[in-house]
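For this depiction, one protein chain was excluded, whereas all remaining protein chains were kept in their positions.
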Amino acid sequence: MTGFIILLAIVLVVVISVQIGKIVELANKIRGQEESDRINADRTAFWLLVFGIALILGTIWSCYHYKNFMLGYGPHEAASIHGKKVDSIFNLTVILTGIVFVLTQVALFYFAFKYKGRPGKKVLFIPHNNKLEFYWTITPAIVMTILVVSGLMAWNEIMADVKEDEDFIEIEAVAYQFAWDIRYPGKDHKLGTRNYKLISGTNGLGMDWTDPKTHDDFIADQIVLPKGKKVRVRITSKDVLHNFYLPQFRVKMDAIPGLPTYFVFTPEKTLDEYKLELRKYPEYLEPSDPKDPFGPKKWETFTYELGCAELCGIGHYSMRKVVKIVSPKEYEEWFNKQNSVYFSTVRNTDDDPNKGKVLAGEPITTSVETKEKVDTTVIISKESLNKK
Amino acid sequence: MAALTHLEEEKLIKEQGYNDHFYDHHHGDKHQMGFITKYIFCQDHKIIAKQFLITGIIWAIIGAAMSVIFRLQLGFPEADMAWLRPFLGKWIVVNDDGIGSLDPNFYYALVTMHGTIIVFFVLTAGLSGTFSNLLIPLQIGARDMASGFLNMLSYWFFFLSSVIMLASLVLSTGPFSGGWTAYPPLSALPQASQGSGTGMTLWLISLTFFVVSVLLGGVNYITTILNLRTKGMSMWRMPLTIWAFLITAIIGLLSFPVLVAGFLLLMFDRGMGTSFYLSEIFIGGQALDNVGGSPVLFQHLFWFLGHPEVYIIILPAMGLVSEILSVHSRKPIFGYKAMVFSMLAIAFLSFIVWAHHMFMAGVNPFISNFFVLFTLIIAVPSAVKVFNWIATLYGGNVRFNSASLFAIGFVSMFISGGLTGIFLGNSTIDIQQHDTYFVVAHFHIVMGIAAFFGMFAGIYNWFPKMYGRFMNETLGQIHFWGTLIGAYLIFGPMHYIGLAGVPRRYFRFDSFETFKQFDALNQFITVCAIIVFALQILFVVNFFYSIWKGKKVTSKNPWESNTLEWTTPIKPGHGNWEGNIPTVNRWPYDYGKDGVDFIPQIKPLAEGEQHSELHQ
Amino acid sequence: MLNYEESKKVVFKGLILLAVVTLIEVAIALIGNGHIIEGMHWPKWLMYPLMISLSLYKAYFIVYEFMHMRYEVRGLSLSVLMPTVLLVWGLIAFANEGMHWNTSRAQIKEKNAIGLKSDGQSSKSSSEIHSSEVPATEAPATH
Partner (left out) sequence: MITEHVMTDEHNHGTHDTPGSWNGAAEPFKASYGKLMMWYFLLSDAFTFAGFLISYGALRLSMPSWPLPDFVFSTLPGGITHAPLIFVTIMTFVLILSSVTMVRAVQEGHRGNQSGVVKWMFFTIVGGLIFLGCQAWEWTTLIKGESMTVWTNPFGRHIEDGVYLEGDGHDIKAGQAFTVGAPYLIHYHDGHYNQLKYKNSAGEVKEQAFGPKAFGALFFFITGFHGFHVFSGVVFLLIIMLNAMTGLYQNRGNHYEMVEKIGLYWHFVDLVWVFVFLVFYLL
């Protein structure tokens, strides 16, 4: 049905246009060519001017109307420290390009209106004007210099890697078709070695268990990070290109198989703080699910998200992960509750290369308990694999 | 001094032009040619131009229709698409309730094909191929291209490439679906996506043939422009169209081979198991042996072509628009030499800025500094061009018709799209805007719509030369207004969606809290897109209707233009000029000089008159 | 343009010149890598620029004499040779990228290696990790 309507609409537009064309031509014939040319020129010039004005006003109006969509305004304020810089350079560019936009579009449509054709009218014969051309070459050059300098200063600051002595958390985001695995380094604050050849059903990231640094690494189902602490994300991919994209934090970096990348950022607002700010905006006071008018409001269901911003295949649009920024205290609590992959699923199974060995620092008494727990998990995951 | 009458013109050609004895060797139209040699395997540049144009129009309809289908998905993801089943077959998945929805595989195939088709087949072949072929010999005063045979081959390679691409559309696994940029590993590994198997193979073969076509054409255009100019047609007397085609051909000649290099390496990765682009991949439950390659390498090779490619698209449009604005405002183009130098500057810069498409692709942030710097420099020559176009209108006697309106629309679009490019060229802002709808809006306006506007302006303006008839003016103006307003309504709101962070190439937005709140805007965009599509159908109807039924051209020079193509017969035969080739005595922009409306290039200088181009 | 006899001379001069330059290049490679005189190794910064400039000279000679570029109009030679300047920035950028890939891979290897050696219980596997310090090597599949 929809299709029929669309096809009908297309046909109708064409038919009506053709009819209008015929009528106009008939009218022109009646009026005489010269007269109708004159009227047409007046009309077209007028509408070009109207269009020019409408374009400017429409742009300004839409900028105002959609101000909450723009970087640095309303709910779209960056939630990270470097994001503020991105937003301010965006603003600077909006202002500079906005001025150029208005001036050039006004000139274009106004001249088209003002200098509409009249038979026999004399034109100004000016093939060039060196002075003018010099000025309008140098002006954009100056404006561009401002943008380049401010942009690059911010860029080099944002993209700088962490320094050795800095206090930061390093996590790893591994992308694959079509999800993310987020690995935390555990208590030693060091991510263990991975080798893609070791990837298997029970070891999705290919962690090398002979590296003791992997033993306390854990995989989180959400990205949880403390407010105000520098985070360095190692970004990588198992199969094709993906892109680690945190819209609210102005973070974006490709995940490339076999070629590690990283992004460093400092979250500045906890999720709760951000949500409270959203309450100020009417569009977030609406129910999240339109079918359920009394359900939770949009600001309540809102959450920071991680998405993929590089086409990676059929499930590209579904690579979502929830991101939570919490206070350092909450982070500490959450962190302590996480179970390391190794001790919860691998230790002393057949996949464990250290089977039977006593690891330094491992409490011997609990190892039996862990083992039992482990076995069940492995069986379950194997069964679920078989089903697939 | 006054403009020339036709009789005076003919007299001038007879007296001043020269006889190259063309008709001693060739017989022009007098020679009996069969249908096949005259219309199909034809070596005449005008026929080849028409072949390029009509193939381009067919591809444009296919490409635009694809965009309508995926816009429907984006605007109305819940709508029933079962009605498309007769056209798309199994790509519409019908559930138990009889509600049809688009297969996401096919959505990505549509997006990919839309990009490939419009960028390569329509805006490269259809625009540059058409007008380079039509105008180069006519405007420089040549009988034909330097090598008519290679010129013919150029079209037939394009045709072959088209057939292969069409074949890939009907594959059971679907055409390639990894984006028109074809980044590996997605494009290199058949197991990564359905379209990366046979679809990708055909895509690569098709585009390789396409490159052959572009190179054959390009070599021909360059040598023709350099070697076959008529007497008096010095480089600084060439119309800006010819300059644009020359520079476009040079860019194509230098950038497409690098794409081929990238493609060949990709083919080896696909077919031979080499590791140029692949490293440490675990896919489909299997760890591949490939190590040491770099997917970023392909991106570098691709964008080394890819960025010049956008200028291959826009430069011919710029040339056409410069010429049309000048003719229809009855004024010389403002700053002719500045226009040429800015085109040359743009062409040069286009080769050293490619990595600005890759700021967020893992490129060394340090080297990005240079790419930002070079990229933003492009704004300067572009601004010069815009100012010159506007200054051309100033003080003119602007004649409004479909051609000049589209030219004005082009300038407006180029301004709007160019300015958003300043955001994206700045790597800092690009952190957020990369791969969002802001990018989509930007490049559709600046190289999609703007280039189409240039193409439309060119078609309306040179249709009389191609077919000896005018296109319907009223329909043309409806087409113009609808497209102008519609294009702004489609892509204006898209900027805001992009600013809000919505990534491109998403099949649906509903799984993300951040991205799912823009349904109303998406619906609005879709509705506008359908209307604009309908208007393009109107253009096609107008085009084909006018070929046979349009108003007949009665004078040789209907637009009262200075350039040489309007000194040929209304329907020029093979060899373009009957008898002598005209000689050129002045630059092509003597409009309104000394109070004379227009002075064709063939008219000698009057006593004491100065060359206008000398003072540049 | 040269006359026939002169140009014949140029050809054989060219043959000898190209042969000698090639021999010098090979000699540099062999001597520099210690094949002629045992134990003699020239530094890369000396060898590479020498060999590259000699090759560029060969290229220049082939284009200018054999391909007759010297006798063409200036415009023609410029139109063919100028575009190759575009490759200079390409070369710099690609080379820089290559080194960047190397360092970003090496950085991860380094991070992985920290704390490995000090630990006593890494026997076979840790050696594998070391031997795969060259990322382009065939990683051992046995585990």
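Some observations on this one:
Order of writing sets the chain letters: A, B and C. Residues in each chain are counted from 1.
Here, a residue touches a chain if its C-beta (ideal position, glycine included) is under 8 Å from a C-beta of that chain, and two chains touch if they have at least 3 such contacts.
Since the model is a prediction, treat every value here as computed from it, not as a measurement.
Across the whole complex, the hidden chain's contacts among the shown chains comprise B, C.
Among B:S350, B:T436 or B:N585, only B:N585 touches the chain that is left out of the view.
Only one of B:G115, B:G293 or B:G458 touches the chain withheld from this view, namely B:G293. Contact with the undisplayed chain is limited, among B:Q191, B:T274 or B:N369, to B:T274.
The missing chain lies against chain C, touching residues 4, 7-8, 11-12, 14-15, 18-19, 22-23, 25-26, 28-30, 33, 35, 48, 51-52, 55, 58-59, 62-63, 66-67, 72-73, 75-76, 79-80, 83-84, 87, 90-91, 94-95, 97-99, 101-102, 105-106, 127, 130-138, 140.
Summarising the interface, chain B meets the missing chain with residues 15-16, 18, 20-22, 141-143, 146-147, 150, 215, 218-220, 222-224, 226-235, 253-258, 260-262, 264-265, 268, 272-276, 289-294, 297, 300-301, 304, 581, 583, 585, 604-605.
Quick note on the criterion: only the chains that are shown with their structure count from here on.
Looking at contact counts per chain pair, the maximum sits at A-B.
Rounded to whole angstrom units, the spacing between the C-alpha centres of chain A and chain C is 40. Rounded to a whole number, the gap between the C-alpha centres of chain A and chain B is 30 angstrom.
Counting partner chains per residue, chain A has residues 197, 258-259, 261 touching two or more of them.
The residues of chain B that reach two or more other chains are 279, 291-292, 294, 296, 362, 366, listed in rising order.
Remark: chain C residues 79, 83, 86, 89-90, 93-94, 96-97, 100-101, 104, 135-139 touch chain B in the complex. Chain contact summary for the complex, chain A toward chain B: residues 1-4, 6, 9-10, 13-14, 17-18, 20-21, 24-25, 40-41, 44-45, 47-48, 51, 55, 58-59, 62, 66, 69-71, 76, 83, 85-86, 89-90, 93, 96-97, 100-101, 104-105, 107-109, 111-112, 115-118, 121-129, 132-133, 136-137, 139-141, 144, 147-148, 151-152, 154-156, 158-159, 176-177, 196-197, 199, 206, 238-241, 243, 245, 247-248, 250-254, 256-259, 261, 283, 298, 301-303, 305, 307-318, 320. The touching residues of chain A, when paired with chain C in their complex, are 188, 190-193, 195, 197-198, 208, 210-213, 234, 258-261, 353-354, 357, 359-360.
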